[in-house]
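Scroll down for the structure; my scribbles are underneath it.
The complex is shown incomplete by one protein chain, all other protein chains being positioned as in the whole.
As written, the chain order gives the labels A, B and C, with residue 1 at the start of each chain.
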Amino acid sequence: MAVTEVVAGLHPAGIEQEKIAEMIKEKFPEQVIDVTNFRDQVAVIIKKNQSFSILKYLHDEPVLSFDHLRDLTAIDWSNKKEVRFEVVYNLLSTKYRHIIRIKAQVPENDAKIASVVPIWAGANWHERECFDMFGIQFVGHPDLRRILLPEDWEGHPLRKDYPLKGYEGDKDWPGFIEVIKRSQELKEFEWHD
Amino acid sequence: MVSIGFFIYFAFAIVVLSLLVVTRKNPVHSVLWMLLLFFHIAGLYLFLNAEFMAAIQVIVYAGGILVLFLFVVLLMNLREELSIGKYTTFGPTGFTFALGLFVAVSMSLSSFIAAPPGKYSIDLIKQETHIKALGKLLYTEFIYPFEVASLILLVAMIGAIVLAKRRLKS
Amino acid sequence: MIKMQEPEKIFETRELNVNMGPQHPATHGVLRVVLDLDGETIVRLTPYVGYLHRGIEKLGENLSYFQALPLTDRMDYVSAMSNNIGYCVAVEKLYGIEAPPRAKFIRTIVGELSRISNHLLWLATHALDIGAMTVFLYCFREREWILELFEMICGARLTVTYPRVGGVRNDISQEFIDHLVKFLAEFPSRILEYETLIDQNRIWLKRTVGIGVISAEEAINWGMTGPTLRGSGIPYDIRKFMPYDAYDQVEFEVPIGTAGDTYDRYRCRMLELRQSVKIIRQCLEKLPAGPVMADAPKFVLPPKDKMLIITHPVNEIAYFIDEKACKGCGMCLRACPAKAITGEKKKPHKIDQSLCLQCATCFVTCKFKALKIIPGGKGQPEEKLVELSAQPVADEFKKAQEALVAHFDFIKKGPKVPEGEVYVATEVPKGELGFYFVSDGTHKPYRMRVRSPSFIHAGCLERLCKGHLVADVIANIGTIDIVLGECDR
Partner (left out) sequence: MNMANVISPSTVDALIKFGIDVAIILLKIVIVLAIGLLHVAYATYFERKVIGHMQVRLGPMRVGPHGLLQPFADGIKLFFKEDIIPAQADKVVFYIAPIIFMAAAMVNLSVIPFDANFVIADINVGLLFIFAMAGIGVYGIFISGWASNSKYAFMGGLRSSAQVISYEIAMGLSLVGVMMMAGSLNLSDIIRAQGESIFGMYAIPQFIGFIVFVIAAVAETNRTPFDLPEAESELVAGYFTEYSSFRFALFFLGEYIAMILMASLCTICFLGGWTLPWYVLKIFPFLSYVPGVVWFVLKVYAFFFFYYWIRATVPRYRYDQFMAIGWKILIPVAIGNILLTGLVKIILKEVL
C-alpha cells in the first residue's frame, strides 16, 4: 500500500548493443543473417526457425534479461527484398537498461513463426494484431483471432498490396450490407406524417 | 351488513386468486397473483380487528417469503423451463388426494366449536392494543413453545448456511 | 449420513453472459467487454477492441512525415500534446536532427502539462466510476484551466498539434508564462483537495486496495508501462531511462508502488502530478532564449517570417513573366487562382496586372525561373515593368524568394529521409508510446508502427479482473487508464 518515491538514478547502462549482437552470433552462429546499425540502434536479422529459442535466450540469460517486450510488429517488404516479411521484436531490459532489436525473416509462402506468448504474456495482443494486419500465423498462440478488424474481414490491410481504398469492385463490407438490409426491413416502422 | 359484504368479497377473491396462482404458466405471474392473495388475507385480518396480524402478514409473507420465491423463480431460465412442459405426471392422483382432503375438511367443519374466550376479550385487547396483549401472552404463558419455535428456526437457518458454505468450498 | 443429490443434476446452472459496452458509461469509449458471471464473480472476461480503428498506421505510410503529425492528436485525444511530442522525438531521431534547447524546454513544459491534464481526467473518470462524483467536477475545473493554457499557446484545446518535427510551432509568450506560474502556485493545493475527498476515505480504500493486484514480474511480462507498471514497483520511466527533450536537465523522482494494486497505481499518479509541477517549475527557471525550430533546412520548414516580404508585402510588388525564360508550359496558367495569366501553349504567357492577387502561386510553380518578382512595380506600364525586371533584386528579397520556393517544395513533397529504421519511445501519461519507422529513402515512411500503451493495457484486463466482482471490472478499467482512440488507432 505504501508508495515510495525513488530517484531512478540512471542505471549503469547495460551491455553495448553490438556486443549483444555478438553474443547472439556466438550462441546461434547459424541463425544470424545480418546485423545492422542505424542511429545507434542495432538490429539483428535472424532466420525464423529458431527465433523462439533465441528470444528465450535473450529473456532468460541473466546478464541480458530482456524482460520487457516493447513492441512486436512486422514489415512487409513486398518486392523490395527476397524474403517478404520481417517480424520485428523491440526488446528492453528494465534491469540493465539496454535495448536490442531482433528481426526474423518470414517468407510469404510459409508465413508462420513461433509465438512468443510463453515468454512475454504481453505479446498476446501484439501477435493478434500482427496476424490481423499482415496475415502472419503465430504457431502456439493461445487465441489467434482478428483483433482490430471485424472477424469476417477479408485481406490484411497493412500488406503493401492492399489498396488504400480497399479492394476494387463493388464489394461492400458484408456487415454494411447487413445493416442496409436491416434498415430496409425496418422501413415500414418509420414514421410517416 | 357492510362487513358481511366485505367478508364475502374477500373470501371469494381469495379462492379465485388461489386458483389463479396455481394455474398460471408463468411463475412470475403466479407470484404476483399470490401477492394480491396475501393482501386479501391481510384484509380479512383487519375485519377481525387484528391490525397487527394484518401488518405482520404483509411484512413476513409478502415482504419476505414471497420475495424469496421470486428470487428462485427469476434465477431459473424461464424460457427453457417452460418448454419442459408439466412438472408433474401425477395429475389424476394429485387431484384425487386434493378432493379427499376437501371432503374431509368440509365434513369436519361442523364439529368446530369456539374455544372459551379467556380473559382476553375483544374489549380488553382494544384497550390494551393488540401488540401488548400478544407480547404478554407470548412471553409469559407461552414462553416455552415460543422458545422452542425460535430454536427450530435457528436450526433451519444454521443448516442453510452450512449447506451453502459446503457448496462454496467444492 | 444422507447423500444429497447434487443440485446441478436437477437443474443445470450456467454463467450469466453480460455484454458490457461498446456503449456503456464506464468503459471509457467504445471498449466492449464480454463477461461471464457466476453470481457477481467474473469467470471469464473477453475484451473486444477495434471499434475506433481508423488505420492510422496505413494512413501514415501514405503521408509525408510531417503530414502524419495531426493523426497522432487523434490517437490519445486526452493528452494529444504528449503524443505529438512522442511522434516528433521519433521523427527527429530518424532525421538525425535535434530541436534547439528552448524548444526542448517548451516541449517538456507542455508535455508535463499534458500529463497533468491526462491524470486529472483519469482521476475524474476513475473516481466517478467508483462513485465519487465531486472529484470528477473538481478535476475538470483544473483540466479546463490547462486547456485554456494550451489555447493560449497554440489556439487549440484538444487536438493541438503544437510541437513540430524539429521544435515547436511558435514561441511561448510572457502572458502564458505568467498564467502558468499562477497555475503552478495554485495547483498543489488543489491536489490536496482531491485527496481530502478520497485518499483516506474508507470506501475508496475498500474499493481499491487489493483490487487488480499484479506482481512486478508479471506486470513487466504483460508489457505494462507507465504508472500502471510503476504501481507494481518497477521504476521503468523512459524519461529517466532514455531521456529525451529536457528531461536530463531537470530533477525529478519516479514514484513507485509496492503492492501493485489499484490503490498503488492511484497513488503513483497522484505523486506524478506533483513531480510534473516540479518539472515545469524547473523548466521555467532554466528556460533558455533562442530559436524554437531547429536550423536544418533539409528537414525543417524555414521560418515563415523570412518570406513575409513576398506573401504579405508591405510595399507594392508586381509579378512579371520574363519572355525569354518562359517556355509556355502552362503550369502557372493552371495554377493561378485569379486566372490573371493568359497565353497560348509554347508561347510566352502574360499576367494581367489588374487581376493579379500577388499570391505568389505562379512564382513557386514555375520551373524555369521565368517569373520575376519586382519590388515597387504594381500599376506601372508594361515597358517600365520590363525595365524593372532587368535590375538585380535586393539581397533580402532574393533570400525571401528562395525561402518561398523551399517552403513550397517542402510542403508538396516533404523531406527526403535516409534509409534506415528507428524505434523511439517516449513516456506519455499512459505509458510507453513507441513509434517505429522504417524508411526506404523516400519522402514517406515505408512502415509506421505505433506501439500504444492503451492497447497493451487493455490486453491485461482479463488478467486483472479474473475472480473479482463486476464492480471491480470498472475499477480495473479505470486503473489501467485506457483511451480507445489510442488503443484502436
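Definition applied: a residue touches a chain if its C-beta (ideal position, glycine included) is under 8 Å from a C-beta of that chain, and two chains touch if they have at least 3 such contacts.
Keep in mind it's a predicted model, so treat the numbers as computed, not measured.
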Among shown chains, those touching the left-out chain: B, C
Hidden-chain contact residue, picked from the options C:122, C:138 or C:319: C:138
Among C:112, C:237 or C:472, the residue in touch with the chain that has been omitted: C:472
Which of C:26, C:121 or C:448 contacts the chain that the document leaves out: C:26
From C:207, C:372 or C:463, residue that would touch the chain that is not displayed: C:207
Chain B residues touching the omitted chain (full complex): 26, 28-29, 32, 35, 51-52, 54-56, 58-59, 62-64, 67, 70-71, 74, 129-131
Where the missing chain touches chain C, by residue: 16-19, 24-26, 40, 127-134, 137-138, 141, 197-198, 201, 203-204, 206-207, 469-474
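Note that only the chains that are shown with their structure count from here on.
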CA centroid of chain A to CA centroid of chain B, Å: 67
Whole-Å separation of chain centres (CA-atom averages), chain A against chain C: 23
Contact set on chain A toward chain C in their complex: 1-8, 10-11, 38-39, 41, 43, 67-71, 73, 75-76, 80, 88, 90, 92, 94, 97, 101, 120-126, 129, 133, 147-150, 157-158, 162, 164
Chain C residues touching chain A - in the complex, by the definition given at the top: 49-50, 53, 55, 57-58, 62, 93-94, 96, 209, 217-218, 220-225, 234-237, 240-241, 253-259, 261, 263-264, 267-268, 271, 420-423, 425, 432, 434, 436, 438, 440, 446-447, 449, 451, 455-456, 458-460, 463, 488-489
